[in-house]
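And then subunit A:
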Amino acid sequence: MIAVLLIVIPLVTGIAAFFIQNEKTVRAWSLFASLAVLAASLFGLFLSGNNQWLEYNHEWLQVMGSSFALKLDAMGQILCLLNALAYVLIFIATWNRSYEKANRFFGLMLLTQAGMMGVFLAMDAMLFYFFWELALIPIYFICSRWGGERRIAATFKFFIYTFVGSLLMLIGIIYLQSKTPDHSFSISSFYHLNQTLSGKEQSFLFWLFFIAFAVKMPIFPFHTWQPETYQQSTPAGTMVLSAIMVKMGVLGVIRWLMPVLSIGAETWSYTVIPLALIGIIYASLIAYRSDDIKKLIAYSSIAHIGLMFVAVFAVNQIAMQGVIIQMFNHGINVLGLWIVVELIERKTGISKISELGGLAQKAPSMTIFFVIIALASVALPLTNGFVGEFLMLTGIMRIHSQYYLWFTAFAGAGIILGAIYTLRMITKIFYGEVKEAVTNITDIRWNEKLVLGVIVVLIFWWGIYPQSILNFTSEFSKEIVDKINILQFLPSKTGL
Partner candidate 1 sequence: MPINYYIFLSVALFAIGVVGVLTRRNAIIVFMCIELMLNAVNLLLVAFSKMHHLKAAALNTATNAGSDGQLFVFFIMVVAAAEVSVGLAIIVMMYRNIHSVDINFLNRLKH
Partner candidate 2 sequence: MNALILSAILGVVMMFSGLWLKQKSIVRSLAIAGVLLLLLVNVLETSGIVLFKFDWNGMLHFDRFSLLFNSIVFAITLLYFILSSKDMEKVGINYAEYFALIFFILCGIVLAVSFKSLLILFLGIEIMSIPMYILTGAEKRNLKSNEASLKYFLQGAFSTGIMLMGIAFIYGDKGSFQLDAIAPLNGIPSALLVSGMLLMLFAMSFKSSVAPFHFWAPDVYDGAPTVFASFMATLVKGAVFVAFIRLFDNAFGEMQKSSWQLIIGLLTVVTLIIGNITAVFQQSVKRMLAYSSIAQAGFMLLSIYAMNTDGKLGLLLYVAAYSLATIGIFAVLAKMKDYTFEGFNGLAEQQPVVAFSITIFILSLAGVPLTAGFLSKFLMLKAALLSGSNTMWLVIIAVLMAAVSVYYYFRVIQAMYFKKAESAAAIVSVSPVFKWTLLLMAALLIALGLFPNLLFGFYYF
Partner candidate 3 sequence: MSVTQILFWFLSVIALFGALMVVTAKNPVYSVLWLIATFFAISGHYILLNAQFLAVVNIIVYAGAIMVLFLFVIMLMNLSKESEPQKNRWLKIAGAVAGGCLLLVLIAALKDADLKQSEAMVNVGNIGLIKNLGKELFTTYVIPFEISSVLFLSAMVGAIVIGKKD
């Protein structure tokens, strides 16, 4: 029931939002809706273990073998929580921003949320695909309608990119379904396929799925839509994209790719892991030389996600745990960064690093928040980022491959490079003498403080006492790793 609520609340409230003409009302309405979703999500956490509340299964599209199957497992819980929480935070943080045709904006935002919830919850491939696209369409409208000058072209590129990816995935889904004995799309049927599909099929199908997820995450070299889209779309859209939507790709890999096509994944692991690793270094270096804060954060996100991807391929519980909690952490952290960037841009109209400077004198609170969040994103100990990256790297070190050291070294090099570009950004934006462009900037207001405060609290909570969440996800991660490992991942190439 909770699972259904999580989708239905944003869906219904989102549709309703279209009909509310008054901007203030619709803003309040969406905040209320997002709070309701958050409440439902927290309630779901509270009920964890109580399956009849967390699962939902209803007949639908029987003619095609699909059913409306939802389940709130541990990863789903975490991501739904992220989704719900991020929306509340986004709505509060952008409370002061005014939108033309606000009703449409908020309606689309909530629809996106519903779509993403569905992706996180779907236990049926068809349903998964449905929600995958449902999330895409409204966000495309948001980014394309409210944004920078080149938004139309940029977001269209994003759309085409993702659309191609998801269509390829669709082929894969159809193919898999046709191979299931009961012609069903359900995830359990898919899991059974792992042992029956031939290696050739798997290695082919792998790419169909991989490209879809790689575009979404994005993994080098499927990433070029991202920086421009982040730069051009409206801040709220960017936040949704980078904080929540990229997790769809990671979730896809964890839930739909690896356990279903583990032989294919193994076959290609020596192709895709290096891709992701190159991506980490590549994106970090570009971030280092970017003059646009938004692009910088976009590229940093590519690097972070690349690490998660590699960690998934490590296929062990430690790494999996790391990935799962890092999904949340990255979402929260990057959201915090965007909120500050949005503030800066809203107040100065500038997002060029070289034109900013000395903000620390004008807006000390903002600076403190930003620095804390940035440090969390470079994985400083006692912040949430550290826990995730530590676990992931520990897991990568245990990868069953003779190149494990190289993998770890490259993946870890991202930590150093991350520090380099993040510090450069902080230094240039906040420190130094006050530049002319920022002389009129004021410090943050209560609502922004509240949001950033919540983020900071989460950063420290999960940084100091991560066990609270690790316990929660340990069983799930073990299960999923066992599923992937059913034929022993990378068995022939053990190096350790």
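Basis for inclusion: all candidates are chains of the complex that A comes from, given by their letters.
FYI, a contact is a pair of C-beta atoms (placed from the backbone, for glycine too) under 8 Å apart; a residue touches a chain by one contact, two chains touch by 3 or more; residues count from 1.
For clarity, every value in this text was computed on a predicted model and none was experimentally measured.
Between subunit A and the candidates 1, 2 or 3, a touch occurs in this complex only for 2.
On the subunit A side of its complex with candidate 2, the touching residues are 60-64, 129-130, 132-134, 137, 141, 144-145, 151-152, 156, 159-160, 163-164, 167-168, 170-171, 174-175, 177-178, 204.
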